[in-house]
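Omission of a single protein chain aside, the complex is shown with its protein chains in their original locations.
Coming up: chain A.
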Amino acid sequence: MGSQGGFGQSKEFLDLVKSIGEARSKAEEDRIVLNEIETLKRRISEPDIPKRKMKEYIIRLVYVEMLGHDASFGYIHAVKMTHDDNLVLKRTGYLAVTLFLNEDHDLIILIVNTIQKDLKSDNYLIVCAALNAVCKLINEETIPAVLPQVVELLGHSKEAVRRKAIMALHRFYQKSPSSVQHLVSNFRKRLCDNDPGVMGATLCPLFDLITVDVNSYKDLVISFVSILKQVAERRLPKSYDYHQMPAPFIQIRLLKILALLGSGDKQASENMYTVVGDIFRKCDSSSNIGNAVLYECICCVSSIYANPKLIESAADVIARFLKSDSHNLKYMGIDALGRLIKTSPEIAEQHQLAVIDCLEDPDDTLKRKTFELLYKMTKSSNVEVIVDRMIDYMISINDNHYKTEIASRCVELAEQFAPSNHWFIQTMNKVFEHAGDLVNIKVAHNLMRLIAEGFGEDDDNADSQLRSSAVESYLRIIGEPKLPSVFLQVICWVLGEYGTADGKVSASYITGKLCDVAEAYSNDETIKAYAITALMKIYAFEIAAGRKVDMLPECQSLIEELSASHSTDLQQRAYELEAVTGLDAYAVEIIMPADASCEDIEIDKNLSFLNGYVEQALEKGAQPYIPENERSGMLSVSNFRSQDQHEASIHGLRFEAYELPKPSVPSRPPVSLASATELAPVPEPSYPRVTQNVASVPSVSSADPSDLRLRLDGVQKKWGRPTYTPSETSTSTSTSEKTVNGVTKVDAARDTIYSKVRDTAYDSRKPDAEIPLEKQKLAASLFGGSSKTERRASTTSHRAGKASSHVIEKPQASKASDKTVAEKTIVQPPPDLLDLGEPAVLSRSPSIDPFKQLEGLLDSPQVPSNSNHGAAGANKDSDIMGLHAETAGSGPSSGIVNPVPTNKNDLDLLSGLSNSTTNNALGGTPTAHSTQVSKGPNTKDSLEKDSLVRQMGVTPTSPNPNLFKDLLG
């Protein structure tokens, strides 16, 4: 704002600023500002204001507008000020107009001329001011007016002008790519500008251009790489350094561009490997900007053609980010991990605990980023855990925008990866219950459709099982207060359709519940409509089954209430219900066949079967039919009519309604239902809008909307029978997919924990140990699974040499090693904690068995996880132990959590560890040797890492490295 240095403003203005600053309330502030506006309005229109004073008025206008008040009365004065010859006034004028006006404002036309003149000025500052204004004020129509001058300025002697001219051209490109298409080559030319600043500026438009069309710029790869190399080697003037980094912002831009150019292009990528690797090495990871460059390197590595070495460096950086105390770095780490797992999914595994920490972090931004990561790495083996977590989080937040997003992600994941229909329904229930009004109505339709259609295969048994489980869960949920409308619609529909199907629940119980719902949500007509239709179905099924129907008094009163409703739709439904209950079993059977919602209905759109009737009516003097599009207010209503209500309402026709789907009643002519419904609106053209929504729902399951069907097809494929195992209700089944052995082990382990946990009073360590176990389990269920397979392949070759000598002992060895692992994780008092220790192995156990089965080469389960990436293995080891340390620290916001017990734990752990190793050594099993061998270097590795991290002033999450000395010594 002008010159705020203290000189140049009147006391009045300073007082204004001060009083605004001191204002206690918004109202007070508004009063002051309105007063100011009055003053300005009066003064600014006075004749012959000195220019200098005018300048201040303009600045005051800017201030007023920043505070949110309209200052449009002064715009014209700002425009006039741009015409002034004086530099200060001109700049003030330009500043004010760029803040006040948008590019389509009427006053712009008065400025274009000035801008044109100023772009030609000898004073480069005037040129810069004009270029500034150009960026903001020139729109597609006025671009041609200034374009020649701007292009000319690309060759200006001042680099500041060249730079701004490039930016202005870039802005034109953003606003209207076609207007500057022929000038794009200028950007390439300017890339070779002597001034690094101009070169840096060119990267912005080039980035945009390359984003749109990669292939035309492949030839620049070499240039970009060499520029980046020079920058990284500090060839640029010192003034471009920032916090000891050579031109980091230019590096970041270049890396972004390289990421685009190298994506999916092996040849181009090969040119980049060296320079990116160099930057990884050289980058100073202690400064914020250094980390920014490193992060950009990771993005680049994950985008270009994969290079194992670079990926390894990237993984190291990610590890450092995730271990950092800074939330910013953790955030970047999670984000980078999300990028890198696309190319190398096994990396996530090393960081499982860090990811879980982030998931439990109080920082919302970090949490959301982590959910995004989980969303990206969801597969059928971990979908249950992830979706459960997401739902828990969804319940806990209030931000509707994000709630909607996460709900739709839950739905998407559930639809894609659902291990069983039962689980799917349970999940959907939860989503609906907590975010029902936020999810798309189509999701509800899909759910109903799924329940109605089942597996899409001819297994009626499983279908009915599914339905009864749905009914059961809905009957449980229905009593809860304040359910979302969409969810209640689903509930009512399912209860009506299948509530009495399995005979477990009595009709009167369900009808009672439905009446309660209709009563409790008496101002929601949609729900009432659903409820009464459901009631009708249930009564119809009862009558058809030959049972005597005793209508509940509350139902009776509901019908009475609805018969007198303002909504004609509700009225009609009520009357239909009444009519149906008055019919005999045979008639009801035909109009309301049980479980017919999925039957196909053939539609005779010509209504040819009615010709006779129509002619008859016309002969009798009836009005001819007016086509639908010539009427108003009832468009397409008829298409959405549900079958149920029509049958009841149109007495003459309804008997034919279900004829087609039920060929067992051959005596009647085949007349389709929908064609019957076409007629429905005719006598009553003023159907209320609501009916569309209301009625559309049943039609989803019975009739057309093709988009819905499309979506569900994909879903059904995923739900093929093989994955469905009715017992899969527990959360940590993910590991079970791997092998049978793994499962039994896991289950056994889990059982023991639970029993132990319930055993209560043990020593003080116990609560400490519990949380890590949960975390460990979570980690196992999130990260365990398919990624192990890839890992296995690479590790085998690595270890094969050492392992081969033990091949003979394989069966015993692997069993023994199971034990070793178990023992290793044991904390002191062996009898209790042996059981506690075992679950810690959970994450590993799946990796044991594939080995046994596939290779039979390896003697120890440690081997696969330890070798390969040295760091990775070590992490795993230390993580298990680190759990104690971690959980002690991760208590919400309590910085200091009694460090003594933690240490003790670690000590215990380690002594237990060394015990077990020595035991094994004494026992002389080859396993023990090999595990020790594999352990040595890794611990060293992790030691080094830890100390490095410590040097950087970051507390490592793994245990005190000193403790490892026992082991090494």
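As a working rule, a contact is a pair of C-beta atoms (placed from the backbone, for glycine too) under 8 Å apart; a residue touches a chain by one contact, two chains touch by 3 or more; residues count from 1.
The definition used in the following text is that contacts and distances are computed from a predicted model.
A.B. asks: Would you mind picking the UniProt name of the chain not drawn here, from "Vacuolar protein sorting-associated protein", "AP-3 complex subunit sigma", "GPI-anchor transamidase component GPAA1" or "Codanin 1"?
C.D. replies: Listed in its UniProt record, the absent chain's protein name reads "AP-3 complex subunit sigma".
A.B. asks: In the whole complex, not just what's shown, which of A:Lys164, A:Arg339 or A:Arg409 touches the removed chain?
C.D. replies: A:Lys164
A.B. asks: Which listed residue, A:Gly68, A:Pro148, A:Gly479 or A:Gly582, touches the chain dropped from view?
C.D. replies: Of the candidates A:Gly68, A:Pro148, A:Gly479 or A:Gly582, A:Gly68 is in touch with the missing chain.
A.B. asks: Which is it among A:Asp399, A:Asp437, A:Glu472 or A:Asp550 that touches the chain not included here?
C.D. replies: A:Asp399
A.B. asks: With respect to the chain omitted from the figure, which of A:Gly74, A:Gly93 or A:Pro248 is a touching residue?
C.D. replies: Of the candidates A:Gly74, A:Gly93 or A:Pro248, A:Pro248 is in touch with the missing chain.
A.B. asks: List the chain A residues touching the unshown chain?
C.D. replies: So the residues of chain A touching the missing chain come out as 1-5, 7-8, 10-12, 20-21, 29, 50-53, 65-70, 86-89, 91, 95, 99, 102-103, 123, 125, 132, 135-136, 160, 163-164, 167-168, 170-171, 174, 197, 201, 204, 207, 239-243, 247-249, 252, 256, 288-289, 291-292, 295-296, 326-328, 330-332, 362-366, 368-369, 399, 401-402.
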